[in-house]
Each structure stands twice: as C-alpha cells, then as structure tokens.
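First up is the structure itself, then whatever we jot down about it.
Note that one protein chain is taken out, while the other chains of the complex remain in position.
Per-chain numbering from 1; labels A, B and C assigned in written order.
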Amino acid sequence: MTATVKTSYGVAIRDGFAHLLAKHPKAFVMGQGLWSPWYVGNSMTNLEIEFGKERVIDVPVSEVATTGAGIGAALSGYRPIVVHPRVDFMMLAVDQIVTQAAKWRSMFGGDMSVPLVIRGIINRGGEQGAQHSQSLQSWFAHIPGLHVLMPATPRDARDMLIAATLCDDPVLYMDDRWCYELEEELPPAEDVSINDIAPLRRRTGKDITLVGCGYTTKLNLEAAELLAAQGIEADVIDLRLLNPLKPALVHESAAKTGRMLVVDGDWRSCGLAAEIIAGVAERPELRAVVHCARITHPDAPAPTSKPLEQAFYFTAADIVREARTLCGR
Amino acid sequence: MTATVKTSYGVAIRDGFAHLLAKHPKAFVMGQGLWSPWYVGNSMTNLEIEFGKERVIDVPVSEVATTGAGIGAALSGYRPIVVHPRVDFMMLAVDQIVTQAAKWRSMFGGDMSVPLVIRGIINRGGEQGAQHSQSLQSWFAHIPGLHVLMPATPRDARDMLIAATLCDDPVLYMDDRWCYELEEELPPAEDVSINDIAPLRRRTGKDITLVGCGYTTKLNLEAAELLAAQGIEADVIDLRLLNPLKPALVHESAAKTGRMLVVDGDWRSCGLAAEIIAGVAERPELRAVVHCARITHPDAPAPTSKPLEQAFYFTAADIVREARTLCGR
Amino acid sequence: MNQSLTSLADAKAHHEPIAFGHADPVPFVQALHSMVRIRRAEECIAENVATGVIKCPCHLAIGQEAAAVGVAMHLRSTDRAFGAHRSHAHFLAMGGSLDGLFAEVLGRDTGVSRGMGGSMHLAAKEVGFYGSVPIVGASIPIAVGAGLAAQMDKKGDVGVSFFGDGAAEEGSFHESMNLASVMNLPVLFVCENNMFASHLHISLRQPKNVVARYAVAHAMAHATVDGNDIVAVWSALKDAAAAWRAGTGGPFFLEAVTYRWLGHVGHRDDQDVGVARKDDLSDWKGRDPVRRLAESLATVGALSPKELAAMESAISDEVATAWAKALTQPFPDPSALLSRVWAK
Partner (left out) sequence: MNQSLTSLADAKAHHEPIAFGHADPVPFVQALHSMVRIRRAEECIAENVATGVIKCPCHLAIGQEAAAVGVAMHLRSTDRAFGAHRSHAHFLAMGGSLDGLFAEVLGRDTGVSRGMGGSMHLAAKEVGFYGSVPIVGASIPIAVGAGLAAQMDKKGDVGVSFFGDGAAEEGSFHESMNLASVMNLPVLFVCENNMFASHLHISLRQPKNVVARYAVAHAMAHATVDGNDIVAVWSALKDAAAAWRAGTGGPFFLEAVTYRWLGHVGHRDDQDVGVARKDDLSDWKGRDPVRRLAESLATVGALSPKELAAMESAISDEVATAWAKALTQPFPDPSALLSRVWAK
C-alpha cells in the first residue's frame, strides 16, 4: 500500500515550470524575485539552482522592459514566461501586454507568433491594501488576441502553465496566492494544449449554477457543500479560460437549474460577472428561464484594516446567502 | 433677426477650456501636442496664445511623468487637465490613473482630493490600425474612484469638461474625434457640477431602447430616424456618465419598451454593453420583460485596410438591422 | 563623474564619528532626537510585527535614519513630499504624528490614513507629507507635479520625492527626472541607495552602483554622500534649499548611500537579504548613523552622555505611551469602505 502523495497548488506551479524547463529547451522564465527564497511563495523554489540562472532570470525593477523583452524573445523563437509577482506591478506593462503582444499577430497579417506567457500573481488580503490587491481579470478578458487562464486547482495550476507556454499566442496566466494551500493528487506532468482547456463542471447539482474562476471556484465549492446541507444542490462551473470565453457549459447548466449566481473576485461594473450574465440575458431561450445574480467586490479600493478587509472580501457564507435568495429560500 | 450661431463639438471643447482658464485660476492644461496647430483637432486652437504657455503646457513624450505630475499638482491645490491625444498613449499611464489617482482618496482615509482631469481622446479609423484606435471605456468604468465621462454632443463636450475640472475627484473625460463635426447652438458657458450629470433621454420612443455613449449616441440617433421611417420608435438613452453608473433611466426606458439594444464602440467581452445588460438581467422585474442585445466591435484588433475597417466599425445601418431583429421585424 | 561609489559602498569604511566642519552642531541635537525617535518607533513596530500584533506589511528603515532626518531639516510644512513603501522615517522626520502612525499600522480609525492604508500608505498634509505608496517609482512623477505647483505658486516651496535605488530602474523615474529638468522645477529627488531592491544587490540590477550618474544624464545638479552621515546629507542640500526659498531653485538629486539593517519587509535581519548581505550587516552596523552622530555631539560638547541618556529614556517613554494608546483606538466602521471613495 503506497501512501497518497498530494501536491499543493503552489508546488504544482513549480512542477509545471520544472516540466517545461526540462522538456522544452526554448522555455525560460524571467521576472522579479525569481532568485529569492520567498518572493513568489513556494511556486518557484530553487528553480534557478535546478535549471540555471540563464533560464530562470531575476531582473531589475523594470516591468516594461521585462515584459517587452519577453515579447522579443518570443518573436525570436523562445517560449518565455514573464513573472509579475503581483498583478498591480504588471499594470505598469499594460501597453506591452495589450497593445503589443496581444495585437502583434493580427497587426502583421496573422503569421507572426508571440508565444509569450505573462504570469500575473493575484496576491491580496493580509492588510496589503489598495495597491497590492488588484486582480483585474475582467480587463484582460476584454482584449482580443490575449488568452486569459485562471487555475482553480493544483492540477490546473500546473497544466495550464504548461498549456500557456506551449500556446503560440500570448497567454495571461493568473494564479492566486489564496489557492496555494489547496492539495490534490496529481498524475505525472505532460504536455497540454490550450485548445483542450474549457470550462469544467466541478460539482453537479440541479438547483442553482454557481459560476467562478480561480479562487472563487474554491469558494463556490465550499458554498455548495453548505448549500447541500440546506437541501440546495449547486452545479459548480469553473470557467478556467476567461478569454476567449467558451460559455456553452455555463449556458447548459443555467438552462438546467434556472438560477445562475456568478461570483468574481474583481470589481462589478463592466466585469467578468457582467459578461457571464449578459451572455445568458442576450439569448432569448435562456433569458426566459434563468434568474441571475452576481457577487463581486464592493465598489472601493481594497482597504487594509481587518474589519474593512472582512467587508471587502466575500466568503462562502456570502455566496450561500445570495444563492438562497436566488432560490427564494 | 440674428443668425443662429452653431458651435461644433471640437470648438465646444475649446470653449470649455477657455471658460476654465478664464474663470478658474487654478485650472491649467498639460499634454503632448498642445502647442501644435493640428495635434488635437480644433479642440485647443491657440489656447497657449490666449492663456500663456505656463497654463497650457506642451510636454515631452512621457505619459507616465505627465500624468503623475497632474496628480501631484492636483494634490497641491491645482485643477490640472492632462491631455492624451489618443487613448492608446494614455495606456502607458494606467498605473498613475488607476492605481494612484483613482485610489488616493480612499487609501489615505478619505480626505485627500485629487481634482485631476485626464482627457483621453478617442481617435480611430482612417486606417490608423490597432495601436491608434482603442477606446477602452469599459476598462476605466470598471475602476472605483474614477469618474468616466463621454460627451455625445457639443454642449456636453463643453460642459462635461467644465464639470470634470470642477470635480474634487479624478475624472476621465473621453471625447471622440468622430464627433468633432457635430454642431449645436450653445448657451454661454457656466460652471457645471458633475453631480448633475446623469443619463439623458435624447429621443423618445415606445418600441425599443437604444443605449449608447459618445459617438454611439450619434449613431443611435441616426438609427432611430431610420427606424422611425420603418414604423419603429426608439427611445435613445445617452449614458454620459459611465462611472459610477446611474442606470435608473435605462431601466425605466427598458421597462417601457421591453427591448434594449446596447451599442458600444469597444470590445464585447467584459465590456460596457455587458454591464448594461447585466444590470437589467439581475433585476427580476426587468428580466421578465426586457429582450436584450448588444452591438460592439468584433473580437479583433482594429485593422487598417479599408474593407476591413468597414467590417470593424458598425454603422447606423447595423443598429437598424439589429433593432429590427430584436423587434421581431 | 565617478561611476563607482568606492568607499561609500564599503561596509568597513566610514565608521568614525561625523565631522561638523563649518556646520553648527546645535541643530543636530534635535536631529539626533528625531533619529532616535524614528529608530525606537520602528523597533516597536518590528516587535509587534514579530508577535503578529501588526498584520500589514511593514518595510523598516532601521539604519537609514540620517537620510530622512537630514533632508527634513531643510523642509517646511508648505513643501510637499512623497514617499514609497519604506517611509515611516520620512513621515516621522517631517513631523508626522507618532500616534497616527501607530494607529495606522494597527488599522485603526484614528490612523493617519484612517485604517485604509497601513504602513505603506502614510500621509500628513499638515507637515507637508503628501503620501507614500508602495508601487515602486509611482510617487516620483507625483512629486514632480508638486514641484510644478510650487513653481506656479511662486512661494519658494519644493516638491520632494523619497525613493530607493531600485526605483531608478523604473521608467517613471527617468521620465520624471527629464520633466523636472527641462521645466527647471523645484523638485528634490532623494535616492536612498541602500544597494538592495528586496533580495537583489544593485550589481545584479544596474551596470554601475552610483545612481547619481542619471542626474548627470538628465543635466541635474546632484550630490552623492554618505547617507549615514547626517551632516553630509544636510550640507549637500544647503545651497539648493536656499535657492528654492529664494524662488530661483531648480531640481536637485541627492543620493544618500546607506544600508538597511532588517530584511526587505518585516522584522527579521536574516531574511530575504540576497547576495552579499549576511557578511556585511555587522560591519554596516558599525556605520550606525545614530551612534556616529551621538558620539560627535558628545565630542564637541553639544550633548553630554547624561543628556543623551535622558533623551533616550524620554523617547522610549513617548514610544511606549504612544503604542499603548494606539492599541486602544477604535477600528473603522465597515461603512468606511464605501464612504471614503468619492468626495462628499
């Protein structure tokens, strides 16, 4: 009898890097903090020792140059993964991500590939405040030409990093520090294609559809257990790929349950949650039968003080409450 | 009998600047191209001659520094208007706009004011291509702490600039070069409060609600005329203030007509059009009665070649077609 | 210019007491008080980070006090200064409230940012400290805007930006330097070059270790000094400050070479230290800006050992009292989350 070995989300990311660096000679990583013992949690520990500082490159405090250099290396046949330890820092490089990388193929006629991964870590809470807590997946999911992936499980954390790196287009890969302790038993790492990544039903239920991605999938699953204890069975849909959206499974589920609660750890207005609801509402056959609601952050910058953080960040209990309202109970 | 004097949208913007610079000693303007005879259309002609180069400041090609300097001057009691001749250039300063200006008040406890206006000009078409055609109002309307205004008429172009500048919070003011030739008779300029800016019904109709802002309001009004000729009377709602949204009038209109077509000159996914539809869909009493659809740009970067531009930019005819479908005709 | 810091970067150099030269020692007694007070306050914060009483990330500047205080000696409350992630010292040196700082790192409603910002977002407009923010380089252009406002105001004020050597790698730094230079704005750029950006030594981030070489490129007056010698810091700014007050001053770049004793963030000195750090730390402690100034004041007879002891114990009392008081402060009401976003 062998003991089950579980891998955490953080370590699974590291496994993804290790797979890529071992199997794919053109893959390399650059970003701030890569030679630090603590910068990016346990998600990159000792990679520079295992694979060399030429392939795991720590860089100056220069988000624009680092991101742009990733584009240039990608155009030169490499498969760079540019790491931004916080989405907030990545924002300095918005032009490179949105106006350069995402548009390069189209602008030059369709044949120039930018196989670049941008890893933007969502790292919030802990009284870090307004400038260290943004996720903004809604922004990037708005941009044609940019794939956006948000892993919710250790398996996805690893495999989506691999898929992102093997993709011939730029991919924004957003992992969430609040998921790092999740654990799962993993099969050996293999190459994965981004074409195979689509929304997944993580739990089956007939009464309500809970839609989320990344950390909110974790919350939705917790909420689903609490709801089950109250006799409400939730279908939990994990979006996984935010851009380009593949809404079919969401629609199928919503048609089945007649109630859809979209939970997103970003702001409300013009956000991902609005998109999911609009996608249902603009389809007459769905609109007729699906009640919709959304949970997002309140319309405020993230605060620091603990009681305000508690008011800012929703929990499974909030999802349960909103789900019950939607179910009329 | 005096002849009617009409003012164009471009000149109305200039009138707004002239009013502010004449009446408000703390107002000043900085940005690229302000001393150029052509950079920003006819919207700032000779302002530097009339009000001096100390108050109408042309700057180096440095979007971050210019925007940040606006914040610093605003914190110091001035009312700067920072001009970015294209939204695409403004994107380089996203950190300053979103992570600094929009959050400064909240981060420091509520009492620090940043009365800054960012003027981001939407300047597209004309085979300028992917990097000179973005508008991205959906991005900025997503950010708590940042007002977003989009004028659709000469009157609004002038008055919203004034309101933005007199506002004690940062305001993104987005005018559209495609509106510059619109003309209107204007009363004399006066001080305006941003609190008085809310969505406006620009045309009354019972059959369908057309929602837009800025240039799409112009298109919606054109489409409404064409629809009227076909026996469909459209209610045309001009959003004007995109953040924070005030959706009441949209909802009132949609409840009345039972059909809502949202038209937005930005991309679809996680966009403004999705927000407007979600706002209806999440209200059970509206969801039950309102059919929804949206028109946005296709999911592609803006092209240059004329036939592709024609495929990219929708027209009043597209609105008419979609509106008829929604009305079942 | 010399593109190497030479002995200024040498942990074993400059341990001797500070030379007053032509400077009057008397004002430096008050400066010492400010430095000791900053150190005790940060030590108090460090202890409470260690025990988990403070939860927000705290970047401490223990070992770097002379730069903050030496600069602040030239500033007045109508100036407008901006800091970064490591700005407790700047805030206190300029006269920000100790009670307000402590309450803020504890997330209390009476904190200087009313519990919205924590350690990384401090402000005290009444003393001219207009805000510190942790996005590296982000407040540099904002300080330039304050300089532009000062130029328009014509009252002899100056915009001030405190930042680190790492910030010089951000584009915002260069754009700001150029704008201040070409517009000849009264802006003081204070770069505390502690040779590290979090774990990474400057030699791994920049080709040379003198940050002031960028001032040369941007055609800006500048000085590079021992940042642990408060008289050197103070002296370097004398002429520039006189020019600002006379309404004729342009931008000035001050590089204060120094070293932080603790980790990048938090209370430990053996963590996230990066290359070449561990060996250096004890030597750098020999260049302690506080001890050196105290010894110098004693030598010239401006502060007796007894007076020093009295100063230190008064400060310890003040800090202990302030901390105890902070712990009693109320948290903000949850409604504060939404009520502080927009102007009333």
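Heads up, the rule we're going with is that a residue touches a chain if its C-beta (ideal position, glycine included) is under 8 Å from a C-beta of that chain, and two chains touch if they have at least 3 such contacts.
The shown structure was predicted, so the numbers you read here are calculated from the model rather than taken from an experiment.
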item: Chains still shown that are in contact with the chain withheld from the display; value: A, B, C
item: Per the touch definition above, residue among A:Thr7, A:Ser43, A:Thr99 or A:Ser253 touching the missing chain; value: A:Thr99
item: Touching the absent chain when the full complex is considered, from A:Ser36, A:Thr67, A:Thr153 or A:Thr304; value: A:Thr67
item: Residue, one of A:Asp168, A:Glu190, A:Glu225 or A:Glu285, that touches the chain absent here; value: A:Asp168
item: Per the touch definition above, residue among B:Glu54, B:Asp111 or B:Glu127 touching the missing chain; value: B:Glu127
item: Touching residues (missing chain, whole complex) on chain A; value: 28, 54, 59-60, 62-78, 80, 95-96, 99-100, 104-110, 112-113, 144-145, 167-169, 244
item: Residues from chain C at the interface with the omitted partner, ascending; value: 3, 169-175, 178, 181-182, 204-208, 213-214, 216-220
item: Residues belonging to chain B that touch the chain removed from view; value: 32-33, 35-39, 58-65, 88-89, 92, 126-132, 298-301, 303-308, 310-312
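In this text, only the chains that are shown with their structure count from here on.
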item: Greatest separation from chain A - chain, by CA centre; value: C
item: Inter-centroid spacing, chain C versus chain A (mean Cα positions, whole Å); value: 37
item: Length of the line joining the C-alpha centres of chain A and chain B, rounded to whole Å; value: 31
item: Chain B: positions in contact with at least two other chains; value: 95, 99, 106-107, 144-145, 244
item: Sites on chain C at which at least two other chains make contact; value: 111, 115-117, 121, 133, 135, 138, 171, 336, 340-341
